[in-house]
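Heads up, one of the protein chains got dropped from this complex, but the rest are sitting where they should.
Letters A and B mark the chains as written, and numbering starts fresh at 1 in each.
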Amino acid sequence: MARVSDAEESSPRPFEAVVSAETAQTVVGLVGALVDECCLHLDDDGVRIPAVDPASVAMVDLELSDDAFEAYEAGGGRIGVDVDRLAAVVGMADRGQRVALALDPETRTLEIVIDELEYTLALIDPEAIRSPPDLSETAVDLTGEAVVDADVIDQALRAADMVANQIAFGIDADAKTFYVEAEGDTDDVSLALTADDLVDFTPGDAHSLFSLDYLNAINRAIADAPDIGLQLGTETPIEIGYEFADGAGAVEYVVSPRRAVEY
Amino acid sequence: MARVSDAEESSPRPFEAVVSAETAQTVVGLVGALVDECCLHLDDDGVRIPAVDPASVAMVDLELSDDAFEAYEAGGGRIGVDVDRLAAVVGMADRGQRVALALDPETRTLEIVIDELEYTLALIDPEAIRSPPDLSETAVDLTGEAVVDADVIDQALRAADMVANQIAFGIDADAKTFYVEAEGDTDDVSLALTADDLVDFTPGDAHSLFSLDYLNAINRAIADAPDIGLQLGTETPIEIGYEFADGAGAVEYVVSPRRAVEY
Partner (left out) sequence: MARVSDAEESSPRPFEAVVSAETAQTVVGLVGALVDECCLHLDDDGVRIPAVDPASVAMVDLELSDDAFEAYEAGGGRIGVDVDRLAAVVGMADRGQRVALALDPETRTLEIVIDELEYTLALIDPEAIRSPPDLSETAVDLTGEAVVDADVIDQALRAADMVANQIAFGIDADAKTFYVEAEGDTDDVSLALTADDLVDFTPGDAHSLFSLDYLNAINRAIADAPDIGLQLGTETPIEIGYEFADGAGAVEYVVSPRRAVEY
């Protein structure tokens, strides 16, 4: 998971891959939830996309193993892409179609082929794209974990969005409940789940407050997930993760907490 | 059907109820067609919602018997609610989910519970909400009645909306036809139905003109009705009614007529 940083390694090397439209669309959707531009690390065992949102509040780290591809050949290096544009191109592919990708190092373009249609995407200089900090260097004390049905979180976020612009995620270790709370000027929203309601649960006292904007953006992107893993601490970032592409893909979001406003 | 008017009766008393998401959504949709705020009368045999639109052109009177609920307990009194907000909350429930309601008289809030999600809705002072006049006191001479396929009325209203902003509803007793007419600057729309085209028909000469705005709002709310009953007179209000929730719910709209513009 070491980040590529020296200039030599960042120059593009051969890269050719074929992936299902569905997986390609999932990947650009998950990354596009937070950023407009990103770097694809073309490692020999798969693609990794670490990115941080412009306000440095939320990060995403996506890994797609070469097992997720029908064909995969990469020699390292990284390329910068416009995520919206890439999303629009792969979004045109119909269910069942495949997306073939080939890097042309000379013209610094990515050829995207969907059946007989060929789209030549101009790449962005990776040096011009902000890199996220290395999370492994940050000591974050995550005290509890809950694996939750994504539909339940979706409903809670939509309800919270009606009353407030921030939301608390927490665990009450004594009551053995995972909870979500939003307090509005007149109305409140709360969700409390015990182990019976959760796919998996490692209780440990936790309570942090987050901006709904970031959680909503992530929620929309992961709408198709069956269930999602949430790692929590007290006044720490939340880690939101799940696997896709039959386990060959994994995404992890990290969202920084808000300080509770005191009057 | 006596209206609660003295101050004592208007203070909230115990109220707990469980209803299907579908019925809850139908109710708020039917009332929300005309008003943003309304009073729920929590009678011991069900809920009644009488409301009048801000311009006093249209009224709705909705009754939902306790038979429509999976559980129902109420001790009288009435509560004021923000209809849009209530609609947004119950609108989040998926088909098959149940909506549980519980009044907290101390905090003057309504707890709305959908599975593990809890929404605390601040109530509005019922005295601050306009009450409709008591219709039973108004002598209206409704001379005819037609029960019509809701799709046919929907099509006629959409066609009328293309050419005009008002529409006539009437019955020609001699020709034994129920009709709808709209006259535009260049184009006209008409619909004429005989007993064969109607679910039920009690002919009696009638002809009144209505604003399309109100009828369109009501039409959108009753889109799912199989057929609707229309009671008509000459230059009188129109009464539009139908039953829902397997007969345990009934709604009646009354829309005042427009005077025909004379030149």
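The rule we apply is simple: contacts are C-beta pairs under 8 Å (C-beta built on N, C-alpha and C of every residue); 3 or more make two chains touch, one makes a residue touch a chain.
Source: prediction; values computed, not measured.
One of A:A88, A:A173 or A:V199 touches the chain omitted from the figure, and that residue is A:A88.
Only one residue from B:D197, B:D213, B:D227 or B:E243 touches the chain missing from this view: B:D197. Annotation: of B:A146, B:A159 or B:I218, B:A159 touches the absent chain (contact as defined above).
From the set A:A122, A:V140 or A:V199, the residue in touch with the chain omitted from the display is A:A122, counting the whole complex. Although one chain is not drawn, its touching partners on subunit B can still be listed: residues 151-152, 155-156, 158-159, 162, 186-193, 197. With the whole complex as reference, residues 85, 88-89, 92, 94, 114-122 of subunit A touch the missing chain.
The criterion applied here is as follows: only the chains that are shown with their structure count from here on.
Chain geometry summary: the mean Cα position of subunit A and that of subunit B are 45 Å apart.
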